[in-house]
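Here the complex is missing a single protein chain, while all its other protein chains stay put.
Going by the order they are written in, the chains are A and B; count residues from 1 in each one.
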Amino acid sequence: MSVAPSVTPTHSRDAAPAASRRRGPWLSVAGTVPFFAYTAIFLVLPTLLVVVGAFRSREGVFTLNGITQALSERTIGIFINSLVVSAVTALIGAVAGALIAYALATAPSGSLMRRTFTAFMSVVAQFGGVMLAFAFIATIGINGMVTRLMTQTVGFSLDPAMLSTLFGVGVVYIYFQIPLMVIVFLPALDGLKPQWREATANLGGTGVTYWTRVAGPILLPSFLGSYLLLFANSFSAFATAAALISQQTIIVPMEIESALRNENDLGMDAYAQALALGMIIVVALVMWGYAVLGRRASRWQA
Amino acid sequence: MTQTSASAGRGVQLRNLTRVFGSVRALDDFSLDIAPGEMVALLGPSGCGKTTALRALSGLEDVDSGSIVVDGEDVTAKPANRRDMAMVFQSYSLFPHMTVAGNIDFACELRKVAGDRRTIVAENLELVGLGTQADRYPHQLSGGQQQRVALARALAVRPKVLLLDEPLSALDAKVRVQLRDEIRRIQQEVGITTLFVTHDQEEALVVADRVGVMSSGKLMQIGAPADIYSRPVTGFVADFIGQTNKLPGRSAGSSASVLGQTVPLLPGSASGDVTVLIRPENITLRPAAGVAADRAGRVQITGFLGSHAKVRVEVPGGFVVAQLGVGESSGLAPGDEVEVILKDVPALAVATS
Partner (left out) sequence: MAGVNARAKSGAKTFRVVVIALASVYFLLPLVSLADFSVRFPLTGKVDANAWLALIAPDDSGRLDLLREGLFNSLVMAVMTVVLAIGILLPTMMLVRLRLPRLSRIVEFICLLPLTIPAVVLVVGLAPIYAVISTKILDANTIWLAFAYVILVLPFVYRSLDAGLRSIDLKTLSETTRSFGGSWWTVLWRVIVPNVRSAIVSACFITIAVVLGEFTFARMLARTNLQTSLFQINLSDGQVAAAVSLLCLGLTTLLLVALDLIVGLGERRRARTLAPVTVED
């Protein structure tokens, strides 16, 4: 049974919308202005200032002074320090974090232990900078608890100056790299379907077969992507090193601080910006790799 | 039993399997024999133990007691990867990082299958109708195609037993129907012993040589599809398979009085005041006003299903659904008075609880 469609005068209803339809899009665009204006000033502009500033002297003249300084032997050495400590701490963090993540992933679903420890990891991952440096000084510094215990019990004295070296910085970095890895890699492990393990066993494979031929290859893109994320995280870190080391500038962020402070020295024109530009290039490359690997990983998890 | 080809199936005997999880008896003294080359379907509602039985056979699940014998050998203590069987899962059977051909090749490599692997891969893909898809990845295939590849992979390793764990449950209805016929055809062509688990009774009845109905870890009844359907031994089986009407009646052992008529009963039926289980196709309706009250009915709803019609009729004691041919039902409309006639087909009677 059908009801005769009611005849509604549509003209009057259209008139108002038509007018606002003309106004509408412009009003909407106007509504996004605060966002774009704000980010233009505080995000886009600073980035441009860095990129342009790397080639611009104080007087506004094009100069390669900053770049030249950034390519000096000493600065290259500092970059290498940053790259090495990032690569190594990312690797150690990735392996240790993957092991811990695996331990969590094998826990029965909904297990209290897993939920608690995962929450604990997300807290520790945020623990960085100055407070973490203090904590490590309190642990393995000159008057550290562990230093003291080790001297008293085993008779082995830790090198108190260790924390003020690149090595020491790396040791502290590992502390927040591992939880970050756990948080970032755990979803990938969860994405391993039990059917794949069962199918491997069913077809005659052993545990080793499963890890080398099935789970390993499937997890590799996620693992590498997570590694890159850890690398970028370590490379960008500043506060921890600043709190541990006072006299030298052994990594790029510290050199940038020193360069900013020395702005009165004309020879330092564009140097800070050049260093910052170098950092942008490294991190952008790494994050691009991370994005590419992420796409590959998600294709297989679908 | 002669084994005419290397892929001919082997016999399976599951004896007295018990598996307990906490307070749940997933398998309760469960026994099943599968003859070489036979396809047995295990059917039942969720939690009945059918999947546990399958996984116990495959070795992916342990059993607390009982024995599993395949091809004359007791494999109960053998780990899953040494049992020489092959399984198709409900979903995620295929390895996502390998191509279709790669999946099958990998399986052959693991099982050290003799012969030229390229040929084996090609042959088995042809068998399931996917010869052209060898270089695609699983995520590029549809659900039905993925399950076919999984089947090809299972067959390529020439297992002693083929295990199918609800392989069609995750697929669309139309694909399901298509694929189940394919599976049956391939299984018969290859002659492989197969255990097929499903909760879809239509699937089980269509596909298998014998159907086993399970409930609460026990095997309720096993037999050819027609037997299960027409001669259920318990109320549960009668109710689970197909549709059934429940009518009160009075049983004298070999026959019962229902709706003023006499209905023969199946062996094993109860006596006294009983509930008689009658299939819709065993009920006929005749438009007739003024029949004896005990067989009079009033039509409630008619439903046209293409090849047949289902008519719901109010009767003394409740209602029945009758299945009629299109011609028989054309004159009926809600509110009509009809005579409900029960055919002379044996039915099961159970004690009224």
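As a convention for this text, contacts are C-beta pairs under 8 Å (C-beta built on N, C-alpha and C of every residue); 3 or more make two chains touch, one makes a residue touch a chain.
Here the structure is a predicted model, which is why all the values come from computation and not from measurement.
Undergrad: Who touches the missing chain here, A:Leu64, A:Val95, A:Leu166 or A:Ala239?
TA: Once the missing chain is taken into account, the touching residue is A:Ala239.
Undergrad: So one chain is hidden, and I want to know which residue out of B:Gly44, B:Gly59 or B:Pro159 touches that hidden chain in the complete assembly.
TA: Of the candidates B:Gly44, B:Gly59 or B:Pro159, B:Gly59 is in touch with the missing chain.
Undergrad: I'm checking contacts with the chain that's been left out. Which of A:Ser28, A:Ser109, A:Thr153 or A:Gln247 qualifies?
TA: A:Ser28
Undergrad: May I ask you to list the residues on chain B that touch the chain which is not drawn?
TA: 59-65, 76-80
Undergrad: Since one chain isn't shown, list which residues of chain A touch it in the complete complex.
TA: 24-25, 28-29, 31-32, 34-36, 38-39, 41-50, 53, 99-100, 102-104, 106-107, 113, 117, 119-120, 122-124, 126-132, 134-136, 138-139, 142-146, 175, 178-179, 207, 232, 235-236, 238-239, 242-243, 252-253, 256-257, 260, 272-273, 275-276, 279-280, 283-284, 287
In this section, only the chains that are shown with their structure count from here on.
Undergrad: What whole-Å value do you get for the distance between chain A and chain B if each is reduced to the mean of its CA atoms?
TA: Chain centroid spacing, chain A to chain B, equals 53 Å.
Undergrad: Report the residues of chain A in contact with chain B in the complex, numbered from low to high.
TA: Result: residues 193, 195-196, 198-206, 209, 213-214, 217-218, 299-302 of chain A touch chain B.
Undergrad: With touch defined as at the start, can you tell me which chain B residues reach chain A in the complex?
TA: On the chain B side, the touching residues are 58-60, 79-82, 84-87, 89, 91-93, 95-97, 106-107, 110-112, 139, 153, 157.
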